[in-house]
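Apart from one protein chain that is not included, each protein chain of the complex appears where it belongs.
The first chain written gets the first letter, and so on, giving A and B; residue counts start at 1 in each chain.
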Amino acid sequence: MMRIMIGALLAGFAVAGLAVAADKQPARVVVPLVEIEKAGLCVAPTGEMRRDHMKMLLHQRDLTVHQGLRDPRFSLKNCVDCHASQKTGSVLGKDGFCSGCHSYASVSIDCFDCHSALRQSRVAGVAR
Amino acid sequence: MNSDRRQVLAWGAAVLASAALAPGFRLIELVQARSPEEAASTLQRWGLLIDTTKCEDCDVCVTACHEENGVSGHGRPETDAQWIRKVSLHDKQTGHTQALPVMCQHCEDPPCVDVCPTGASFKRADGIVLVDKHACIGCRYCVMACPFGARSFIHEPVSDQKADVPRGKGTVESCTLCVHRLDRGQTPACVEACNRDGGKAMVFGDLNDGTGELQRRLRSEPSSQIRPDLALNTGVRYQGL
Partner (left out) sequence: MASVQYREIDDRSGRFHVLLAAFGALILAALGAAWTMEHRGHIVTGMSNRIVWGVPHVFAVFLIVAASGALNVASISSVFGRDFYKPLARLSGLLAFTLLAGGLAVLVLDLGRPDRLVVAMTRYNFKSIFAWNIFLYTGFFAVVALYLWTMLERRMNGYIGRAGMLAFLWRLVLTTGTGSIFGFLVGREPYNSALLAPLFIVMSFSFGLAVFVLVLMSAFRWSGRALGDVVLNRLGNLLGVFVAAVLYFVAVYHLTNLYMTHQHPFERFILVEGGAYTALFWLGQVLLGGLVPLVLLFAGGANRSRGRLVAAAASVIAGGFAQLYVIIIGGQAYPQVMFPGKVVASSFFDGVVAAYTPSLPELALGTGGVALALTLTVVALKVLPFLPRSLADGDVDSAAT
């Protein structure tokens, strides 16, 4: 009896492991569409960014606002410039880089109540 | 004393000397420029000197500030934000009239910083008084507390913000001395516009820099603060008041 149970458990793990490994197959659950137009150039590896981008943003914003540390790599403006959609020039909107995942996960963000969501080179008449 | 001890003493003296001198080296660096990776420091204190005799009818500073910072009006002057405004004065006794621009005075002892419950209103190390919008709950106590009426509360949703100047509904804001320009070595937009198109009334600089034009002018010519009785030691000084 014990052997059968252990065997079943191990078989279950194997199947789960295979499922995880086979993420190239179409998912049965709807996942957000995230377009990374400039692959491989982010400030940290993709997995780390996905997990920790909020912590990085929260930490960095205090450094920038209170101490005036403005390393261009970590500025929100820089993130937006890179990640804004080629079509709309924004990180918000239906397939926007930020709003795509956030509306999928139903985690509201209020960054862009105040911050501009637009890529700067697209803003007419303002050279930066 | 044997030679080992002497060596230790010599090294120790060298280390002490360099430790004593090192801040001095930093000093020289900072007076010249600040790179984006460096924090603001108390070695600098930004200030502004405005010669009101050169102000008259001009409001180039107001237009430039609001253009630079994306402060667009909605045609509702009672609720529209104003980071800087021209104030006209008429002396009741003598009949003398004059005008001057009034903005956040960047006090050394800001009442707005004292009253903010979350610490969102704060003074940066280099003297600029700012609002950390991430912490602002929109209680407007700072608007009540400011003796100069410098703060504005944003009454409507904001769109088309400038990328360098985040601003949003429900928070309070005021003149930032164009901190985003300062941090890359430029002067505030109002000063630049005044010197380019206006009466050349404004001098911007580091109040701690003995060699700079600002301190030189303040030392050699009379100047005053608005509400000196409050002893706030404002960073903005006026001449001709």
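Note that in this section a contact is a pair of C-beta atoms (placed from the backbone, for glycine too) under 8 Å apart; a residue touches a chain by one contact, two chains touch by 3 or more.
Everything quoted here is computed from the prediction, not taken from an experiment.
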In the full complex, displayed partners of the excluded chain
B
Check the options B:A39, B:A125 or B:A145 and report the residue that touches the missing chain.
B:A145
To test your reading of the contact rule: which positions on chain B touch the chain that is missing from view?
76-82, 85-93, 102, 111, 113-119, 134-141, 143-149, 152-157, 169-172, 226-227, 230, 241
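Methods note: only the chains that are shown with their structure count from here on.
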Given the complex, residues on chain A that touch chain B span 61-63, 65-72, 77, 80, 110, 113-116, 118, 120, 123, 126, 128
Complex interface listing, chain B residues touching chain A
34, 36-40, 122, 124-126, 130, 132-134, 157-158, 160-164, 166-169, 171, 179, 183-184
